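Shown here: the complex without one of its protein chains, the others still in place.
What follows is chain A.
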Amino acid sequence: MGRMPKWADAVLVPLLSLIIAFVISGLVILAIGEDPVEALKIMVTGALGSTYGWGYTLYYATNFIFTGLAVAIAFHAGLFNIGGEGQATLGGLGVAIACLMLPWPHWSLALLASVVLSAAFGAAWAAVPAWLQAKRGSHIVITTIMFNFIAAALLNYLLVNVMRPRGQMDPASARFPAETNLPDLHQMLGWIGIPFAKGTPANVSLFVALIACVVVWAIIWRTRLGYEIRSFGKSEKAAIYAGISPVRITMYAMLISGALSGLMAVNTVQGEANRLLLNSVEGAGFIGIAVALMGRSHPVGVFFAALLFGFLYQGGAELALWTKIPRELITVIQALVILFTGALDEMVRAPLKRMFLASGRGGQ
């Protein structure tokens, strides 16, 4: 049959959506009197043209991999977790506690502790909406959104009243001990003799994110739990027929999802800031939704989509630095990419499908 091949759905559709988004962005830039070709050049060289640019791009991408995977695994269970912000905020709290709690002798042990605690805190924050959904039928979209606000308020309270060192003016935790500082890409690549720019925030968390991609892939497609999650996500009725408990799957899927969101904080809090700040998540929880949509909820897709959004973040910052294009416009470009790759991709897929159908008929 002239059906659309899988590669076209996975590669061609997002690629075309992306091109459309960029073309429209170009028109907008043109409309405010700037040169879109020049703008693109600045974005590409700024984000990918040097190891310095890559250092930032990969740092952002690391965040988006975690939150993208979090949304993706919930999607597989048919759940829409938009509480990544809140779960990552709580993850940050876990990282801060891990780093300040004990005098760690080496960064690797500190990393292990912060990975465990950030995941646990993120999962715990997701567990409440999950339980409300599973047991009470409270819609998870509503509850996870509300939990974002609660998380922000909670962190605000803790930073101002509990964690702020005496005499410090800004609402932030104490600086973490130097032993907990994670090696950045400059250091790590230096060990194997590859030159990489100094002073970029990309750090060892990137590799934690890559491991997370593999683990999530294995969970979804190789384990019984993943099989049950996917069954439940495709058809709750059929899942019940097969004896799969909706409560159990909702809880597990959201716990894993929350844990992944929480892990994001290892990158930002321990890897970059070295202390817990207000709003260290910076919207990455929401970008994760676009990343998961664009990546078709597949870890490989999530990885590439995260890379793209990392590029947009870093390229956008460069754009604001070197041109008169206002910062707000960068948000517009990001929004257009989200709109076309996430929300409107059926617009590209439908005609593409017809084309393949027609060519299939011609080939018969």
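In the analysis below, a residue touches a chain if its C-beta (ideal position, glycine included) is under 8 Å from a C-beta of that chain, and two chains touch if they have at least 3 such contacts; residues count from 1.
Heads up, the rule we're going with is that contacts and distances are computed from a predicted model.
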Practice prompt. Pick from "RNA polymerase sigma factor", "Hydrogenase-4 component E", "ABC transporter ATP-binding protein" or "Succinate dehydrogenase, cytochrome b556 subunit" the UniProt protein name of the chain that isn't shown here.
Written response: "ABC transporter ATP-binding protein"
Worksheet, complete the sentence: The one of A:Thr223, A:Asn279 or A:Thr331 in touch with the missing chain is A:Thr223
Worksheet item: Among A:Ser231, A:Gln270 or A:Thr341, which one is in touch with the chain left out?
Response: A:Ser231
Worksheet entry | Positions on chain A contacted by the hidden chain, ascending | 1-3, 218, 222-224, 227-228, 230-231, 234-235, 237-238, 240-245, 357, 360-361, 364
